[in-house]
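Of the protein chains in this complex, all but one are displayed in their positions.
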Amino acid sequence: MDFIQEGFFQAVALLRNRDPATYSAISVTLRASGMAMVVSLLLGLPLGYLLGYFDFRFKKQIRIVVDTLLSLPTVFIGLVVYALLTRNGPLGETGLLFTIPGIAVGQAILALPIVIALTATAVEASDRNLRITLMSLGANRFQIAKSTLWEVRLGLLAAAVTATGRVLTEVGISLMVGGNIKWHTRTITTAIALETSKGEFGMGIALGLVLLLIALTVNISLAGLRRRI
Amino acid sequence: MDIYQIQDIDHYYGDKQVLSIEDISIPAASIVGLIGPNGSGKSTLLKLLGFLEEPTYGAISFKGKKTLPFSHEVRFTVTLLTQAPYLMRRSVFDNVVYGLKIRKDTKDLRSRVGRALDLVGLDPEDFAKRKWYELSGGEAQRVALAARLVLKPEVLLLDEPTASVDADSARLIRKASLQAREEWGATLVVATHDWQWLYETCDSVLHLLHGRLFKNGLGSAVYGPWKFGEEGFLHKEFEDGQVLVVPTPEEGKKLAILDPSRMKISLPGEDPLLKWKIDTLNGFVTRLFLERNGDMVQVDIKVAVLVITMRLALDKVEELKLYPGKKVSIAYDPRDIEWF
Partner (left out) sequence: MKKTVFMLVCLTTVLHGSIFFSGKFVHAAETGGELLLATTTSTDNTGLLDYLMPSFTVKTGIGIRWIATGTGKALKLGENCDVDILLVHAPQAEIDFVDQGFGVDRQQIMYNDFVLIGPTEDPAKIRGKGVSPALQAIKSSNTVFVSRGDNSGTNKKERLLWKLADMPIPEQETWYRQSGQGMLATINVAAELKGYTMADRGTYIKYESIAESKPALVVLVEGDDVLLNQYSIIPINLQHCANVKYDKAQVLSSWMAGDEAQRLIGEFKLLGKQLFTPNANRE
């Protein structure tokens, strides 16, 4: 139990002293997760809208598939992405293995089903009268899509928050695809994994607290956003 | 000029048929009422008139042309107000201004919104800034109406606009809608139970039942039970002992529709032999209503549980000296009865 207490003090020390390895890990984490979230939102919001809004032949089945993808273990995704990005793999030429964009690709695969499923749910839950109102005021199909997404914006925010949380805290993808290379692809979570495997539990706790602090900061700003919209 | 021409449309939701209309014409700048019980298809018909959905079979002509949803001709000219007051999650101002922004018609937004709010009896200074959750049901419905009126639509479709609101809002909504017709000749189609709309405002009224149109009103629709009498005729017995004789229906049809336009009205006692004949019904006048054209009078006659509405020329009413409470006799031919 001592190491938990030790971890607290270490966390403060790391941040105050601007420990370079820690700040490097923070930077790698933010960059990988940031890229992953941008991609998954750009793709996931429209796809989620289409899935939630329209009725089409295999809608139920596709929804089941998307919901199942929510249970993908990160190590599994990491392994699959490694297989894609390895030198002799289909995307080997891209040279993305052991890089931050490579990690972002894997994390985007993790985040995408979350964004799609929660967006679809939010859109489906929107009022029947919204469509009637929008059409009556003269909106075309594209404007209906835009305005519907804006109407369910709080649901979309929830989707983004959930996906971000999942992506910030995963280890399996960062480890397999990033390689945990110090200064380059070592994220906070892979650093925690490393430290605990070395028996440095205090350090593991410290880094975990740093990650929580980052998550807290992100969520405080999102809460501020939620109030204003 | 007819702004709407509907011929032979059938509309289904899945396997269930919800509308079957043979023929409706709606003249431009007229006010048409739509009445019928819940589930009769009023809202569906309004949605089709609003081009929010496409009829499963058949097409609706707008200004003489077959028209589909999202088409250019109707997107900016036909608008529907839903029964439940519904606003988007934004301020009153942004709600009212939405349609204008869609049309990229952004001059003088503030004053136009202000005028639209004035039209529905809401003070722009107070209301424009309010959020969607800071309004009563009646205020919300008025804002929704303002959002449509600001667009100066050629057709205004209203689905029970006064059903879910307070009396003041109901009055202001009616006033604003009429103003729309006055100012720019809007055509109004209003589904409503409100008597002020139906009797004081509408030029004509469409009756809907089970998705079909009943030209002569719903008071002349008679449900069973039907029995075979001693003389071998199918009939219904009313509580007061009177009997309505009907022809044998087709399989599955249970509703008999009388046609008041083919009935003859007379005063009892004129022909004493008529009193107990099988093709005569006795009742009394309950309501006289002068139509807007000034020539025809709607006469409601209560016969047992039925209310039969006949349209008589004004001089016929004077001749018979009809007044509410006066006893009358109606002669009908059972062969004029249709089954449904």
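Every chain is named by a letter (A and B) in the order it is written, and numbering of its residues begins at 1.
Everything below uses one rule, namely that a contact is a pair of C-beta atoms (placed from the backbone, for glycine too) under 8 Å apart; a residue touches a chain by one contact, two chains touch by 3 or more.
Quick caveat, the model's predicted, so the values are computed rather than measured.
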item	value
In the full complex, displayed partners of the excluded chain	A
Contact partner of the left-out chain, one of A:11, A:26 or A:171	A:26
Candidate in contact with the missing chain, chosen from A:42, A:125 or A:229	A:229
Residues from chain A at the interface with the omitted partner, ascending	18, 20, 23-24, 26-28, 30-31, 34, 86-88, 92, 97-98, 179-184, 196-200, 221, 224-225, 228-229
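Assume only the chains that are shown with their structure count from here on.
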item	value
Chain A-chain B separation of Cα centroids, rounded to whole Å	54
Chain B-touching residues of chain A, taken from the complex the two chains share	127, 129-133, 135-141, 143, 147, 151
Interfacial residue positions of chain B with respect to chain A in the complex	47, 50-52, 69-70, 75-76, 78-82, 84, 86, 88-89, 98-99, 102-103, 144, 147-148, 151
